[in-house]
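Here the complex is missing a single protein chain, while all its other protein chains stay put.
Letters A, B and C mark the chains as written, and numbering starts fresh at 1 in each.
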């Protein structure tokens, strides 16, 4: 556990922001998956720094190397390892915080838990770790696509700007057409301006990523503890800066009566469907064949350019000054991370369900 | 997995609504815990049916028997097994739904996943399973109390009625003084009336349970995947009817700027503290010694007394008629369940952290 | 872990020799298995005390009750729980050893590890725990029989009396025809006499159980750590009194040259076979479709009727006097236990392998 996720399709990430790089071992990957390198690279590029004006301007190409588990372009069923070498570490950038605890960062908790701490760029607690997840998620997506399952995330909120439309009324194909990754162009423009203004104010702001999984068969999810949405929630909450998760009607749904909230069944073309989908595609912890949709809340990035009061490792008052190149808002780059973790969860449950059918 | 939760303090629940009963095996329970029977029973009684006018009127005493792992009143370190025998099963009550799929229940998904299904009272998917969790949670609480860690949950929302006060402004000692388990008496009265009205309307309504963990030391939580709040979120999302989870500032926090959201450190009486606690006591996935607080959203109970359109196992249209004795709102009885799962998560992380310190 | 075994077909045993009973939760059992009660009982009866003159004369009927997971005679895919109630506990028998450490028993190590200890009949460390394994193994066998896989164990050695024939030259159908469970009648008679003489000498003696798995498909076993025989070995070594395990040519095989030991492949009737089977049906940790055979060594039972020098909990010298009703040789009753664990291992690997095939 700890740095591993999954039961049968199990990923183990390793590496730090300013060490040799970050990587991931995928153990349990089905053999024979065509490892489409350009697709995997395109996923990493959706997450990489420097892709637009509203994200961190660090220069990291985020190119990957496969260290094991591939033969003649296909997965062999043995551990499939990706390495994304660090190329742009500027360790000298971090000397000013070597002994200080940045507010709402992991500096203090890592120091107390482990007694030692790689303070360069946050070390292991850096969001750079998520590059490894995106590589693993790309492999999961390649497997899921063989099964007719697709996953698409998008930005639905930045600060107080909220896209008040259900995903069914949006053209999700539009998501990648703008830097924010919001499928509604007008809202995307407002969000862009808010993020850019926040950046100029040397501040940061939070946001929400919505995600839809289409094509998942009935039967994924293992009650009672490993319900589909419980694992999905854990996977999302394990991403840096995430403070909340909801599926289907979520927090809003508590205001409803059961007579409104229940999703009536009907049969169409031989398929069981529901007229509404407040359940978000999961009932009793098991997928019901409808679309699965959920929201993930990201707090504002903790690194700001303004001076902040804090303490140092010795307990003395200290001022933390923002330096370096950071994201004013994390959600545009978080979209592929949410998709990656959703892909890992879905494929893992697919395999777990398959195992039960003698 | 599946029906087990936890890494070192591991609980495995079993049993159905209308079978012999529900039970739990606790594997990894530290030896020498004084198994205070009256405390364990009092926890079960907080969850049991029939405790007030606004909960289901089923009569289940929910008394427990210990099947293993106890010697002379103490845990022995071997599997500690609790059994809560069913005494009030009325299987004939369920014949009317044996072949029908109740909307937003687990009937359809269990049938499809497993091919067979114990339709009596929902079988394994019944919330009766949570009685086993409460028993396990009571043991975890007994261990945590030795460590100075306490957990208290309360109802903070019913339908649209929201307790708009942070927990720090509430007298949580008041929680058990009313049937709703809301620590604010005036709000509790309004919530009671809303639930009672909903019940008379043969309908149900959702709600939110808030929870606070006090006294947890710095250092609990195992990055990167097993962050404290990621496991906590999974544990909550694994409870029947839960559709959302948030920690600290949660979904509201996304509206803030980093400069507002960050929690400045200071030292008081030799202890590191933060002036605000938007982090909810967890930073980088590790507890920071401040209070941990979080919210869990429960959808309206799916069983309503009104007729609903649905289908049967053969795909034919069918009307599902509500019968039996059900909860109009689940949150008053969910309070001890949320506490139980929080206790299991916290103790498990305590043990995991301890293991690392050679 | 600890009291659980298996990845997908996972069993968790609980209970003590002189408590309420012993039980097992099977989590991950495929749904729809016909739970043939008379078969399950017959398996338990092969292990139960009092079945012949050369085993312990305790009277335990070892009848089972299903506490969960069954509906209309079939497994439902939810936790399947068996309870075997204790009916013949004589706790007063054990007062004489309450504070003494019996040589080569678990008394001392349990006391030191846990600080408390249920000294009645060994508590959790009693071989009574294996009754729960046999119940779980019976379910695994029912599932395996659907897949054409069978498992048969037999006694191949008692003390120095060794059955020097490979299993291929024995009529394994003969195994249950005598009290020793040795398929060679002449050898069975000698072994019976040796055990009986040992019993009369108030002593005990060790033995070896051999086992053959037939019909397992190619591809079971997950390299590199979860090799088929590594898990099989762990499963056997987890049985009380086991001190050794070998597969195929085992310890004798080290004397051979590679040119003798290697198993040449050939094709017969479209099936790949090997002319010899020194590998024991496993190559590279994966089953190769040939018979799997292995040996498990059981030390002499530690409880003897003679007086022995030892110490008490306070470190004082003490004499331990044998009392009660014990087995002079454990292997006749160990045969169904070896089969049960082998069944659990094989079914678990079958499910793990199936999960990988998208």
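The rule is short, and it goes like this: contacts are C-beta pairs under 8 Å (C-beta built on N, C-alpha and C of every residue); 3 or more make two chains touch, one makes a residue touch a chain.
The shown structure was predicted, so the numbers you read here are calculated from the model rather than taken from an experiment.
Among the residues C:247, C:335 or C:351, only C:247 touches the chain that is left out of the figure. Taking the complete complex into account, B:8 is the one of B:8, B:26 or B:155 that touches the chain left out.
Residue-wise, the contact with the chain that is not shown comes from C:310, picked out of C:17, C:178 or C:310.
Contact with the chain not shown here comes from a single listed residue; of A:103, A:123 or A:300, that residue is A:123. Although one chain is not shown, part of chain B still touches it, namely residues 8, 28, 30-31, 77-78, 143, 146-147, 223, 350-352, 354-358. Within chain A, the residues in touch with the undisplayed chain are 1-4, 8, 10, 12-16, 19-23, 25, 27-28, 31-32, 65-72, 74-79, 81, 83, 113-118, 123-124. Seen from chain C, the chain kept out of the figure touches residues 1-5, 7, 13, 101, 103-106, 108-110, 112-113, 124-125, 129, 157, 159-160, 198, 201, 203-208, 218-219, 221-227, 229-231, 233-235, 237-238, 243-251, 253-267, 270, 272, 274, 278-280, 283-288, 295, 297-304, 306, 308-311, 315, 317, 353.
Keep in mind that, in the parts below, only the chains that are shown with their structure count from here on.
Computed from the mean C-alpha positions, the centre of chain A lies at a distance of 26 Å from the centre of chain B. For this pair, chain A with chain C, the centres built from the Cα atoms lie 46 Å apart.
Counting partners per residue, chain C has 28, 31, 77-78 as the residues that reach two or more other chains.
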